[in-house]
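Reading through the structure tokens given below for one structure.
Here is chain A:
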Amino acid sequence: MSDRVQKYSAPVVILVIILILWEGVVAAFEIEQFLLPRPTVILANLVNLVLLTPDPTAISMAEVDARLKANTLVIVVPAGAPDQFKSAVAAAAMLRLPVGSSTLLLLPGKNLSPILQASWFTLREALGGLAIGSGLGILVAMSTARWAVTREALMPFAIAVNSMPIIAFAPITNNWFGIDNPFSKMVIVALMTFFPTMINTVRGLTLVDQRSLELMRSYAANEFEILRKLRIPNALPFIFNGLKVSAALSMIGAVVGEYFGGPRIALGVFITQEAALFRFSSAWAAIIIACGLGIALYLLIIFAERLAMPWHSSFR
Partner candidate 1 sequence: MEHPVILINNLNKIFGEGTANAVHALKDISLTVQSNEFISLIGPSGCGKSTLLRIIGDLTQPTAGDITVNNKTAHQARLDRDYGMVFQAATLYDWRTVAKNVQLPLELMKYPRAEREARTEKMLKLVELGDFAKHYPWQLSGGMQQRVAIARALSFEPSILLMDEPFGALDEMTRERLNLEVLSIWDKTKTTVVFVTHSITEAVFLSTRVVVMSARPGQIAEDIAINLPQPRNADTREQVRFFELETEVREALRKSESQKL
Partner candidate 2 sequence: MAKPTGFLSGFKPALYFLVIALLLVFAWEGYKLLGAPGGKYLRGTAPVKVGDERVPGPLCDSLGWCEVELPIRTDDRAMPPIKDIVLTIFEPPRRGSNDMLLTILFKASLFTLQEALAGFVIGGLLGFALGVIFAHSNLLERGLLPYVVASQTVPLLAIAPMVVIWLGGNWFSVAVIAAYLTFFPVTINTLRGLRSPEPTAVELMNSYAASTWEVLWKLRVPAALPFIFVALKVSATASVVGAIIGELPSGIADGLGRVILNFNQYYATGPEKLWASILFASLTGMAFFLIIAVLEKLLVRRQPVDLV
């Protein structure tokens, strides 16, 4: 077995074992579904929520049921789909009609199921905040690289603010920019991501090997050249470290910020509402999506890191 396969198979095997145990334990001990749903139930819920649901204004569910009983093949297509798409689907379906059925029903679906819309909304908050916060963080850090005094002054403050529960400011931003406005959460995410990025970038710009600095000075390089040719490349691993932390924080900040209030079409609000209604399997499904998005952001940063730093020892 190749080394790579071996590396990836171990976690996969353990995941499978955990899932089987989870399912087994819940079934065997007959744990209440609202306390700890079974993985299969969560998965079913996830599939249900994510797939297109038929637009209830076009046709009632009772009618759909009746048609299904009459052996009609029911297919849901996106509401905005062009006619050619619908014809193509109809043609393909004709080939697969169940024996004995003679009709095909194409239903227009809502464009996106609610949970996907909510995910997109929250993801935009996270991405926007991440971009603003880490972008500013890197810029501010770069500007302090030149003058040690600004750095000495800003760092303690940055470290202190980084130790505050910034999310607690969500009610304030909600009041300033409006509860339904995604910008109010974006500000929170920006604040949360600004400080780790800034701190890490400053560290990367200053923790340069003394001998490398002396080498540059022996070439009579000016401060700007030193910044460009030495400090910044040196800082790249640190910057990406900060970005990884920020990526993880961004999704959290967006979702939790919504706990203090947000529009209905937001993931955090969705989760709290489902939990309050004891519909845990759908709350879990939403959490899995939030999880997945967080991981995706993190992987994005790792991918960018590999592009930017192919020479780094961790990738050799």
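Candidate selection criterion: all candidates are chains of the complex that A comes from, given by their letters.
Criterion: contacts are C-beta pairs under 8 Å (C-beta built on N, C-alpha and C of every residue); 3 or more make two chains touch, one makes a residue touch a chain; residues count from 1.
Computed from a predicted model, the values in this text were never measured in an experiment.
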| item | value |
| --- | --- |
| Selected neighbour of chain A [touch, this complex] from 1 or 2 | 2 |
| In the complex, chain A residues that touch candidate 2 | 7, 10-11, 13-15, 35-36, 152-157, 160, 162-169, 171-172, 175-176, 200, 203-204, 207, 238, 241, 248, 251-252, 255-256, 259-260, 268, 271-272, 275-276, 280, 283-284, 287, 290-291, 294-295, 298 |
